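Please find one structure pasted underneath; my questions will follow.
Missing here: one protein chain of the complex. Every other protein chain is in place.
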Amino acid sequence: MSIRRAVAVTMIACLLTSAAACGGDDDDASGGGGEITAEGTDDGSELTLWTRAPLELQAKALVDAYNKTHKNQVKLTVTPNDDYVAKVGAAAGSGGLPDLFAADIVYVPNWTKAGLFDDLSERIELLPYADKINQGHLTAGTFEDKRYVLPFVLDLSVIFYNKKLYREAGLDPEKGPSTIDEFKDQALAIQQLGKKDTYGTYFGGNCGGCNVFTWFPMVWAGGQEVMNPEGTQSLLDGTAAQQVYRTWRELQDAGAIAPGAKDETGATWVAGFQEGKVGVMPYPATLLSTAAKTVDVGVVPIPGVDGGASTFVGGDGIGISKDSKHSEQAWNFLSWLSSEAAQVDVIAATGSTVSRTDLADNKYSQKDPRVAVVNRVASLPQSKTPVSVNFQQAFNAPGSPWMTLVRNQVYGEAGSLAQDNTALTDALAQ
Amino acid sequence: MSRLLIRTPQVVLTGGLAIVFLFPLVWASLASVSPQAGTRQSDGWGFGNYATLATYQAGIGQYILNSTAISLLTVAFTLFASVTGGYAFANFRFPGRNALFLVTLAILMVPYATLLIPLYVLLNSLGLQNSLVGLALVLSMFQLPFATFMMRISFEAVPDELREAALIDGCGSFRALLRVLLPAAKPGLVTVGLFAFLAAWNDFITPLVLISDSDKMPLPLAVANLRGQVMGIVDYGATEAGVVVLALPCVVLFLALQRHYVRGFMSGALKG
Partner (left out) sequence: MAKANPAAGWAYATPTALFVLVFFVLPILLVGRMSVSDWGLFAGNRGWNAPENFTDALENRLFWPAVWFTVKYTVVTTVILLGLALGLALLVQESSRWTSFLRTSFLVPSALGLASASLLFYALYSPQASPFPGQISFLGTPWSALWSTVALIVWRFAGFYMLLLLVGLHSIPGDVYEAARLDGASRGQTFRHVTLPLLRPSLALCTILCVTGSLLAFDQFYILTKGGPDNSTVTIVQLVYNVAFQGQNNLGRAAALSIVVLAALLIVNVLQFRGLRGKES
């Protein structure tokens, strides 16, 4: 009996200490030990890469293209969007992260601060086109002047409108809205067609991420900010923001928002437009090719109160994990990822936005002026990626303070703005 | 005849109830083959959604294989632990018996989202990370409270005379277990096995955290991945097809074993 007890005690002790050791700050960069180069090493190693399900299409295309042309072989693991953080977290706590992993760009500041990624500063310096890489993503992946993350897949928000419905409503199908008021008027005009199952616009009324993605640019376009530069204080009670809320409330009161918006958690917020039931709405640019299959789509940048244009530079960043034993080989993948071969022949070919400004004008964008619009808006100075350590908790999480603010502004007590904004600041600042 | 007539209202009522219970399953099967916008099966009836499922990543065959392996391992581990454990609790008195039984039942009381991180750490230190065996061991642990309880009452329900006769015949306690008790407790075994299989086949959160290799993912994880697509859009067609593929083996197995399963509960008679 005593032997068994001794075994048990030892096991407990082992477990508790090993867990503590893993959890500690063992930040030793375990590289290949070789010299740092711009291309990294391609020696037939097996690399692992994790990403979340929404980016599966692009990730798979990239991995396939890389594996075909390189000795290194990348193994891809896709995880459902909502469970990705849990999976990365479990792995991070016990040194089990893959060589490479992508992260929603708004979570990147939090993850770099927690030390999940390897420092890439020197390597990025070596890339000849370092200054052409999307600045929003690079900034989000910078912590204490060190760079940890490169853009993986870019996703931008733009205005999509249904040209067929525009013609029927007597609007100019070649001219989308160029101010928020025009957006409202055009949505109302579509609504006034009185067609069955056809509505002016739509939004995710219960989806924090959707409205971050589509409403922030309306604020930025006029030169205002949504947060202070440190990302610890919410400025979403500013005049432009108020104008945005008012616009949506008026659309709601006029019945110009398709039904279901209030319950929309983001699962189907793009479906109505694809089915031709929605006139005009801010939309993810990645879905241009999908939507264009069923609808004659027009694309313009998201406008501000007095015009201007902006977009939310979303999508995912990617870095080498602190646990990688093949960081030279993993860098080979990242270096290739930002090369013209990957950006144009894979990313642009799948209809996504390239992450280098010097490649914005390519053979795919020349074929479709709408793609050119998207690429152009990506490099505007007003286009941003918001950076805050507590972004997820404040904005994206179910039931976040941002969600409370939005729902009060559109459906509830609009007078509670100051109070809701304070709650948002509290969440950001903690 | 007249008896039937008197019973008509009751038949209508109960029949209605049965329809309510069967409706969601029937609907899911029909919806998965019916035309629906935003899915692969956008016009006409057909198996487009199943095609989406079949060609997803490593292919559905691989996922079914993984799920089968996980489920069978879980059944084996659960049966082994619960048969020996149930036998110990039912037939022997030993120090710590009640404490161990209560701790086993306490597994039911822990929110298992909490246990996953420690389990992940633990499996790593045992060298069982990312392995189907490790996953099956964890899933078996979650089955233990019910399985041990069930086997204990099943063994207790075997008449004492039968057991004693076996022992007097010169069987050791192990042979008594094999020769007499196991055959007598067969319905209980089927029930425990079936429960373990169903639970392992359907579990989602545990493999999500414990398995990181796409080639080792079980079916529910693949279905969940398939559901959430670009920008969180849900492909309802593929979801429905996935639910059908997930449910079909369970329902078939359940119907095939139903007689034993119901008897498993009856034989124990839950003497409380």
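The letters A and B name the chains in turn, as written, and every chain counts its residues from 1.
The rule is short, and it goes like this: a contact is a pair of C-beta atoms (placed from the backbone, for glycine too) under 8 Å apart; a residue touches a chain by one contact, two chains touch by 3 or more.
Please read these numbers as outputs of a predicted model, since none were measured by experiment.
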item: Residue, one of B:A54, B:A165, B:L178 or B:V262, that touches the chain absent here; value: B:V262
item: Hidden-chain contact residue, picked from the options B:T68, B:N91 or B:N130; value: B:N91
item: Omitted-chain contact residue, chosen from A:S45, A:N211, A:T247 or A:T268; value: A:T268
item: Chain not shown, touching residues in subunit A; value: 8, 11-12, 15-16, 19-20, 22-25, 82-83, 85-86, 88-89, 92-93, 110-111, 114-116, 206, 259-260, 262-263, 265, 267-268, 271, 390, 392-393, 397-400, 403-404, 407
item: Interface residues of subunit B (partner: the chain not displayed); value: 11, 14, 17-18, 21-22, 24-25, 27-28, 31, 36-38, 80-82, 84-85, 87-97, 100, 103-104, 106-115, 117-119, 121-122, 137-138, 140-141, 144, 148, 156, 160, 173, 198-199, 201-205, 220, 223-224, 227, 234, 236, 239-240, 242-243, 246-247, 250-251, 253-255, 258, 262, 265-266, 268-272
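We adopt the following convention: only the chains that are shown with their structure count from here on.
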item: Subunit B partner contacts - residues on subunit A that touch it in the complex; value: 14-15, 18-19, 22, 48, 50, 53-57, 75-83, 86-87, 89-91, 93-96, 98, 155, 207, 209, 266-271, 274-275, 284, 286-287, 290
item: Interface residues, subunit B side, partner subunit A - complex; value: 37-38, 57, 116-118, 120-122, 124-125, 129, 205, 208-209, 212-214, 221, 224-234
